[in-house]
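A protein chain is absent from this complex, but the other protein chains hold their places.
What follows is chain A.
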Amino acid sequence: MLGNFLIGLREGLEASLVVSILIAYLVKTNRRALLPRIWAGVGLAIVVSLAFGAVLTYGPKGLTFEAQELIGGSLSIVAVGMVTWMILWMATAGRTLARGLRSQVDAAGESWWALPLVGTLSVGREGLETALFIWAATRAAGRDGQSTTQPLLGALLGLAVAVVVGWLIYRGTLRVNLSKFFAWTGGFLVIIAAGVLAYGIHDLQEARFLPGLNTLAYDVSDVIAPSSVLGTLLKGVFNFSPAATVLETIAWWTYVLVVTPLFVSRLRRYHTSVTPTPATTASATPQAVGDPS
């Protein structure tokens, strides 16, 4: 029961964190109108994942191991690209928003697909693996004999707790003021995205599209067992792996060291430009919102 619960929790956390921050951002900036798009993206990811999982489990054809890892790995890396763009865009948008140009931001109407896509990728990234897991649990629950519905229940409970944690984070972030919100959630997202990138690299190594799967940078599995609650939380939130390859570790650090300064400099620009010259707000242009392409 606990094992299945932890799997559900881990996979669920990986998906719900980015989505909850995304929603908090829209709510805080008074753009609830865009929420249905996020939900549509999340819903699409869930439906596609479940359909994919069902077909792969019960259908005549399954994905090869390499293909599964390739899809997972590539989606992770694309998701990192999207989340990175979002982090930087939020930092920039935060500047214009603080200048009281909310209406203009809305009018700028960022590409219609950008927000739902971030939602879709964040959920879909882990969706296939989670769906395969859920169908295995369903099958176990449907088996005759002494088997029970416990595995399925455990997994669903884990997912439910992950959603609750996501909701709590959403509630928590709503309370902080806007500039702190951008600084904290942005910083948090940088760490999450770095983890997702490292994990994606690991998947590609497993599929042998990248070398070095057995060249470990460190292995602390003795201290932080991946099946423990702590291991689950660290993995679920930060994609922390207790045994990481050198390439994974390099990717993680490179990402953090490149994106953090970019993010910080954008936040600074907001502080330095806003405080001394509040009168220039009107000169902010819609382009400052940033076009994702």
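The rule is short, and it goes like this: a residue touches a chain if its C-beta (ideal position, glycine included) is under 8 Å from a C-beta of that chain, and two chains touch if they have at least 3 such contacts; residues count from 1.
The rule is short, and it goes like this: contacts and distances are computed from a predicted model.
Going by its UniProt record, the hidden chain of the complex is named "Iron uptake system component EfeO" among "Iron uptake system component EfeO", "Elongation factor P", "Ion-translocating oxidoreductase complex subunit C" or "Type I-E CRISPR-associated protein Cas7/Cse4/CasC".
Residue in contact with the omitted chain (choice from A:117, A:165 or A:192): A:117. When you scan A:22, A:42, A:132 or A:194 for touch with the missing chain, the hit is A:132. Where chain A meets the missing chain, the touching residues are 1-4, 6-7, 11, 56-57, 59-68, 70-71, 74-75, 78, 81-82, 111, 113, 117, 129, 132-133, 136-137, 139-140, 143, 147-148, 150-151, 154-155, 206, 208, 213-214, 221-222, 225-227, 242-243, 293.
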